[in-house]
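A protein chain is absent from this complex, but the other protein chains hold their places.
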Amino acid sequence: MGFGTYLRNIKDAALTIADGMAVTFSHLVRRPYTVQYPDRLPDGVRVQDTLPFRYRGILEVDLEICTACLACERACPIDCIVIDAEKDKAAGGLVMTRFDIDLAKCMYCGLCSEPCPTGAIHHTPEFEGADYSLESMVRRFVKAPVVAYKPKKGGETDPEIAPILERGMRYVEEFASPDAPAGK
Amino acid sequence: MGLAGFEVEVQRPQADGGLSTEDMTLSMGPQHPSTHGVLRFVVRADGEVMKEAIPDIGYLHRSIEKIAEKVGWHGFMPYTDRVDYVAAMPCNQGWAMAAERLAAIEVPKRGEYCRVIATEFNRIQSHLLSVGSMAMDIGAYTPFTHALREREYINDLIEELCGARLTFNYMRIGGVAWDVPPAWREKALAYVQRFEPLIDEFNDLISYNRIYTERLANVAVVTAEDAIDYNLVGPNLRGSGVRYDVRRDEPYSVYPELDFEIPVGRGEMGRVGDCFDRYIVRIREMKECCKILRQCLQQLPPGPVITKVARNFKPPPGDCYVRVESARGDMGWYVVSDGTAFPYRCKIRTGSFAAISIVQKVSRNLMIADLIAVIASLDLVAPEIDR
Amino acid sequence: MQELVDGLIRSGLAPAALPAWVHYLVAMLVFGGIVVFVFILPIAGITTWVERRVAGRIQSRIGPNRTGPAGFLQWLADGIKSLLKEDIVPVAADAPLFKLAPYVVMTGFVGAFVAIPFGGPLIIADLNVGILYVTAVTALVVVGILMAGWSSNNKWSLLGGIRSAAQIVSYEIPAGLSIFPIVMLSGALSMQSIIQAQGWEPWRWNLFHNPFVFVAFFIFFVAALAEGNRTPFDLPEAESELVMGFATEYSGMRNLLFFMAEWGNLYVIGAIVTTLFLGGWQIPWALPDHPVVRTVLQFACFFLKSYFWVFVAIWLRWTLPRIRVDQMMIMCWKYLVPIAFVNLLGTAVWMVAFPAGLPAAQMALFLLGVALLGVFAWRVTYHLRRAGLTRAELSFNPLSTARIPW
Partner (left out) sequence: MAPLAAVDLHVRVKARFGESIGELTGTRRDNASATVAPAAIVEVCRFLKTEPGLEFDCLSNLSGVDYPKRSVIEVVYHLYSYRQRHLFTLKVDAPRDAPVVPSVASIWSHAEWQEREVFDLLGVTFERHPDLRRILMPEDWPGHPLRKDFVEPEEYHGISTSRESLLKAT
């Protein structure tokens, strides 16, 4: 290789290395971007509150507005939701004795919360799901057999379910629907 | 895996009774810091110079194609994220388009735009990870952290859009699951505005650094014919000088309405088709993604983002071959349906599977340090190879 | 240090019955022990903390900040952790060699401190072959690394060991050749006399004496980096290729010894560079003449200058990628060695042409150096402007924590 390329190699190397060093030096005066989770957060701020509304964290079920329609159980590709509900004339409607979700197998894909008519099953921004035993990863939502919610024909809902239903419907509205024209 | 079909070639002792040397057989992987996931290379080396590097894959084989036959059409969507978790959106799009083509479903315009926006953001993410980890494999750790810092910002944006940071499950058959949240467009536009100069800073830091170019120039040169013969796709193909991109040559979705160039390797630092070309094509592609994103975010039409699709979806019998431009190139989805609620067969042909098949041919008498550069420049990702 | 011991003997403090060499031996052990445990090991440890903090800021993260104030005791925590970690010796390893390797590397590193002049009187042994001794001792490191690479019975370590042998041995030549012009200028090998031959004003340093020594400085620094296995030459323990290179099989305290030697070597490089090129501990005459204050000021000046070059080595490590083995050899034999010879001849001709040195040339070179720094500073501000950073995103406090994004 000629003497020209020899000198050019040296000049080239020196200049590009110096430019690279200039970039890294300019970083010395820039603030770091680290979010010091979990313990060094500004006072009173929980990381979970800063997550967006649609964040798909650990599942949660509001039994008060769950109609036991088993749509979520069918939609889950991994079958990690198990619901037992029997028709019981005396109690008037379906009685749910069991609603379990195996969080160890759940992949947080959100397919279960889509078909839910009342938004009973939805994702919370909670993500700290670590646990000591595999069995305790199964979330059993039904403590005592409960009558499934049945929306009344008349349209008015009794007062103490209304806020929960309103919150549930907010989850349902979030999903895109074919007919409602989305805003710009 | 034993070393079947791979015996150590012992050199004969020299005629004059000199020292008889022997090749060294190295097993690089599957636990190795720079094999980008669970890959293994059986390297036959004479000191530092490699005679051959034979890839051994299958460590991350989950047989996603068999799972497709067990879960329904809607249920398979989250699994498509796992085919290539570094660039999950194009996989979603591939599966959704295959089902739509089988059932002749027409996706509303705004849905297509949301898909393109999500895919292009995801392409930037994937290229950032590929470019950053390539710099780290060559020895520079800082570019990796800068690339990941920018990738985190895009993670936050996509998290607001669909709720997940890696396995998005954002698209549905017939459109997308969520519309763009309010004020997200301005935030995304502001981010693209902020991101563009940082690519130039990245270039100043590492791309044209003499040591970096010296390590990549003329290493593992792949000619255009070999690239096509070995079915290399995406940045690996464009790095060898073939100007081909599925988004422009087999147009789908709304790409015909968007104008963007296709960067191609020009052999700036060495011959066309070397490691540097594949690398610099990815850097320039990120700039093109910014251009596409700006256009999409400005021209986002009003209207619904999803059409009516039966929950118990049963497409008519038939088969289709859909090609999507993923971050690792043209991803082929061959899907066969027999009219039932479960897909009959789903074959996914991915870019990395083609790219790793050329490593054996390209790695002859390279140095071991170059093998790391070749693996990084081909942007191999283990889940995509093994599926 | 010898007069100090003689003074002790004369003043009757030390029992006179013993022969003189016993006193020298005891004094040497005591002083050596003090210097090693009070100065060298903490310096090596603190350099790891400085490196991780500087690397953090360069990579827009924070670096250790949990153990001790701003993470300052991180190195102590690492040391204790390594002590408690299990010390594994692979079954198939060549055990005696395997166990001996870290100590050979440590002696190579600690041995260099004998001849380093921290201040006027502050030197353990002002050998008259000072710089020759230092170059010889630091070559011990390659013996240790080669032993480690071979005895670990692991192909990756073997590759690491062979690479380091090729690298350190071949970079001795340009390092040695760059030292010759300095020795010619100061006319003596002893470190103290090299420093005394330079003035405290920057333009009277060896660095700006003539253009050839100016170039020799860069060659020496690059060669010293290669000997310290620092990026862009960290081939022997290349994380992404050879997993951990020669130190793959090491764990616990042995592993720590290797890396303490590496970070300690950084300081040795800084010290030698300041001694040869940057006027060592020379401070302005006008400062108070009280011996203790003067020594402390000299020590501080020497320490600041050498620690600046430790910072430069750290800053280089987090900027540059790694060189390939054959490129490393090409760079040594085709670029550094020829230029080093040119510098050697150039300095000789220069000394014949201007026996008393050319003050005009020294001032010109000094101004050239300042100009280069100016251009570099402008380039840094250019990067900051182009990245479009708001005032909030800048912070000149080196220990600043994060700007919380929400």
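So that you can tell them apart, the chains are marked A, B and C in the order they are listed, and the count of residues begins at 1 in each.
Keep this in mind: a residue touches a chain if its C-beta (ideal position, glycine included) is under 8 Å from a C-beta of that chain, and two chains touch if they have at least 3 such contacts.
If you're wondering where the values come from, they're calculated on a predicted model, not measured in any experiment.
Q: Out of all the chains shown, which come into contact with the hidden one?
A: A, B
Q: One chain is left out of this view; which of B:F144, B:Y230, B:Y255 or B:Y279 touches it in the full complex?
A: Once the missing chain is taken into account, the touching residue is B:Y230.
Q: Touching the absent chain in the whole complex: find that residue among A:M21, A:C80 or A:V95.
A: A:C80
Q: Considering the whole complex, which of B:T25, B:N155, B:Q295 or B:S357 touches the chain not shown?
A: B:S357
Q: With the full complex in mind, choose from B:F76, B:F121 or B:Y244 the residue touching the hidden chain.
A: B:Y244
Q: With the missing chain put back, which residues of subunit B would touch it? List them for me.
A: 1-2, 4-5, 57-58, 61, 63, 65-66, 69, 101, 225-226, 228-231, 242, 244, 249-250, 318-323, 330, 332, 334, 336, 344-345, 347, 349, 353-354, 357, 361, 386
Q: Which residue numbers on subunit A touch the omitted chain?
A: 80, 82, 98, 100, 102, 104-105, 134-135, 137-138
Criterion: only the chains that are shown with their structure count from here on.
Q: Distance from the CA centroid of subunit A to that of subunit C, rounded to the nearest Å?
A: Once rounded, the distance between the two centres reads 52 Å.
Q: Round to the nearest whole Å and give the separation of the Cα centres of subunit A and subunit B.
A: Result: the chain centres lie 27 Å from each other.
Q: Using mean CA coordinates as chain centres, what's the subunit B-subunit C distance in Å?
A: Here the centre of subunit C sits 43 Å away from the centre of subunit B.
Q: Two or more other chains in contact with one residue: find those residues in subunit C.
A: Within subunit C, residues 58-61, 318-320, 383, 387 contact more than one other chain.
Q: For subunit A, give me the residues that contact two or more of the other chains.
A: 9, 17, 19-20, 22-24, 27, 33
Q: Could you pull out which subunit A residues touch subunit B in their complex?
A: Subunit A residues touching subunit B: 9, 12-13, 16-17, 19-20, 22-24, 27, 33, 51-56, 71, 75-77, 107-111, 114-115, 123, 174-184.
Q: For subunit B, which residues are in contact with subunit A within the complex?
A: Subunit B reaches subunit A through residues 71-72, 74-79, 110-111, 142, 149, 152, 159-164, 167, 169, 174-182, 201, 204-206, 208-211, 300, 302-308, 311.
Q: Using the touch definition up top, name the residues of subunit B that touch subunit C in the complex.
A: Listed in rising order, the residues of subunit B that touch subunit C are 24, 26, 32-34, 47-48, 135-142, 145-146, 149, 194, 197-198, 200-201, 204-206, 209, 211-212, 214-215, 367-370, 372.
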